[in-house]
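The complex appears here without one of its protein chains, the remainder shown in place.
Going in written order, the chains are labelled A and B, and every chain counts its residues from 1.
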Amino acid sequence: MDSAQIIIQALNGLSYGLLLFLLATGLSLIFGLMGVINLAHGSFYMLGAYVGLAIINLTGNFVLALLGAALILAFVGILVERFFIQRLYKRELDQVLLTFGFAYIFMDVAKWIWGGTPRSLPKPPFLNSSLNILGEAFPVYRIAMIIIGLFVALALWLFLERTRVGAVIRAGVDDQEMVKAMGINIKIFFTGIFALGAFLAAFGGVIGGPIMGAYLGLDFNILVLALAVVVVGGLGTLKGAFWGSILIGFIETFGKVFFINFAIVTIYIAMALILIFKPAGLLGKEESY
Amino acid sequence: MKSQLFKKISIVLLLFFFILTAGCSGDKTTQPEQNPIKIGLLVPYTGVFASNGYDITRGIELYFDEIGWKAAGLEIKLLKEDSEMKGPVALQKARRLVESEQIDILTGIVSSSVAYALRDYIVANEVPLILANAGAAELTKEQGSKYIFRVSFANGQYEYPMGDYVFNELKLGKITVLAPDYAAGHEKAQGFMDGFKTSGGEIIQEIYPPLGTTDFGPYLAQINKDADAVWVHFSGTDSISFVNQYAEYGLKDKIPLLSSGDLVDESSLPHQGDAPIGIISSHHYSAALNTPENQKYVKDYRAKYNDDPNMFSEQGYVAARVTVEAIEALEGDISDTEKLLSSIKKVEFKAPRGPFSFDPKTQNVIFDTYIRKTEKIDGKLRNTVIHTIPADKNPWYLLK
Partner (left out) sequence: MISILNKLIPAETNLPWLAKVTMLLILVLLPFILSSYGLSLLTKVLIFGLFAMSLDILVGFTGLVSFNHASFFGVAAYTVGILVNRGFENFWLLLIPGIAIALLLAGLLGLLILRSSGAYFLMITLAFGQMLFALAWKWRSLTGGDDDGLPGIGRPEIGLPISMWNEQNFYFLVLILFIGSFLLIKKVIKSPFGKSIVGTRENELRMQSLGYNTWLIKYISYIIAAGFAALAGILYTYFNGFISPQELDWSMSGYILLMVIIGGAGTLVGPVVGAAVIIILQNLISTYTELWPLFMGLIFILCVLFARDGIVGSLLKLYQKKVGEMK
């Protein structure tokens, strides 16, 4: 493998990892703050892709699809949180059943509206070309994915580190009782974080649409990857989700290069090894949950 | 007080009992006269492969519509069940269809693993099974049975003759092969490679990504630049991702892409943009075939579903017609399963894909293979047939 190939594969890994970051960061924050394992998180991603495609077909505008799908799914997220999840705090098994139930429903609703045929989202025309890197072609769209992923990561970091709301959320992850004792209504933050998670997942669904497409079953395929990211990085932190995503992106990509016959399990082998030696993830705190 | 409590518990238990029996009881008692013909259809309606299930169903229902849901004067009842692409689920559903509904014929079956799971049960219960997609070659060879027919294809059946065409007509000598890493993927790739090597070609690289891969980027970067062409088999979601990404990584203009017909089947074509233009593939069907049978079929299909037919719907259509023709040849008397089996075996007609018949020895379908080129005509992609390999010129049929 020459250096050009290594660069191409590294860019592949980075773009894939940052796509996973969009999905995983919401899952991680929801878990960290609310203690909820949201099994419907992949469904928000999948529905995001479908809704995005519908908006593109209607308006032909990719950016509009991106924001429209994310906002619509964020609203769905608010409904799910306010009317259902809010009744189930601290009841982990019931949360599993509830979010699994929603995953089933969302999958069937998607089938009902859009049929079973797998689809693909068209790329915005101005990104539909490829770049020459040391004689190898690399799609411009994936460069755009990397830039968007980094931008979102930076925005989230600023939000969590530099704003009052962000400070409350971080405090809530660390010590919820203390936040409550300070007289802050944490329930509103729960709804907000859940909506933000749904927003980012749907956003990722549209961004990933031209590559992953939209199909039934995408929800669980992507959920497993996002869970792997969250667990490898350590639950509840932006930093963990970020580095976990990049690591999983690279493992997936280079697994396809070096262990071509075992690409189906590289991610699981890596996950098991990490958890055997670091039972609470790479950046997680040993005693947390 | 205590007795009241017991009453409540008994009620709960009784409820439990009712739930149990509600779902399970009720063998339909059969009336001897004017029984409708019951055809069981077992395909996936949920999950990744749901669209294949729906397409097969559409083809079947289109044919039954055409003949007014009657065969030899008897009403046809189609009983649909979701196989979920899982062997144990499919077996459970088959039990219901066979034991409770007492179907006369079972059809559908998208995946070979489901077909294998059903095989022993079908044979033990003497139910004719008409496979409308499952392609494992063994199902009509060693694992074959007089109860199992196949109207679709065996893996390799249309891939094998493409090897000769690629080497001798397209004059391409060195080829890289990609296919999904599961039994059917390997079997189809092997079919092409055997045909290609027998003709004198050389396979320089084989890559098998996992089934359901969405990001092909890492694989595409590994393709050997010395290859004269790349031959692939992918279907469903894989086919859409692969074709788009092959173009995205700039390979489309460098190395010609060849494939099994599945890659650019009409079920995927509308979602692949312009990326598939120029792909040469082999298949048993193309919606662009110029025969009167196909033109009528395509017209009817568009009228009913506002969509183009594809390989799956055509296979469903043919399966439905096979059952009806077999029943009509017996004038509706299908009480003798042996007679029904030999009647199915004899069915021959001009299908949308061309002449259709069964190989009497294996009960697998015999068809002509089409070499197609994907083109854009009037703003729409289609698979134009550029060459036909008649069944008697296809060396695959002579293989053991």
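Basically, a contact is a pair of C-beta atoms (placed from the backbone, for glycine too) under 8 Å apart; a residue touches a chain by one contact, two chains touch by 3 or more.
None of the values given here were measured: they were computed from a predicted structure.
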| item | value |
| --- | --- |
| Listed residues A:I7, A:A54 or A:L88, member touching the removed chain | A:L88 |
| Residue of B:A136, B:A189, B:I203 or B:L220 touching the missing chain in the full complex | B:A136 |
| Residue in contact with the excluded chain [from A:L79, A:V109 or A:A155] | A:V109 |
| Residues of chain B (touch criterion as defined above) contacting the omitted chain | 1-2, 5-6, 8-10, 12-13, 16-17, 19-27, 45-46, 80-82, 86-88, 91-93, 95-96, 99-100, 112-113, 116-117, 119-121, 136, 138, 143, 182-184 |
| Those residues of chain A which, in the complete complex, touch the missing chain | 31, 37, 84, 87-88, 91-94, 96-98, 100-105, 107-109, 111-112, 220, 224, 227-228, 230-231, 235, 261-262, 264-265, 268-269, 271-272, 275-276, 279-281, 284, 289 |
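Just so we're on the same page, only the chains that are shown with their structure count from here on.
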| item | value |
| --- | --- |
| Chain A and chain B, separation of their C-alpha mean positions in angstrom | 35 |
| Complex contact set, residues of chain A against chain B | 5, 8-9, 12-13, 15-16, 107-108, 111, 115-120, 122, 130, 136-139, 141-142, 210-213, 215-218, 221, 252-254, 256-257, 260-261, 263-264 |
| Chain B to chain A touching residues, read off their complex | 45-48, 50-51, 53-54, 181, 207-210, 212-215, 217-219, 221-222, 236-237, 240-241, 244-245, 248-251, 267-268, 271-273 |
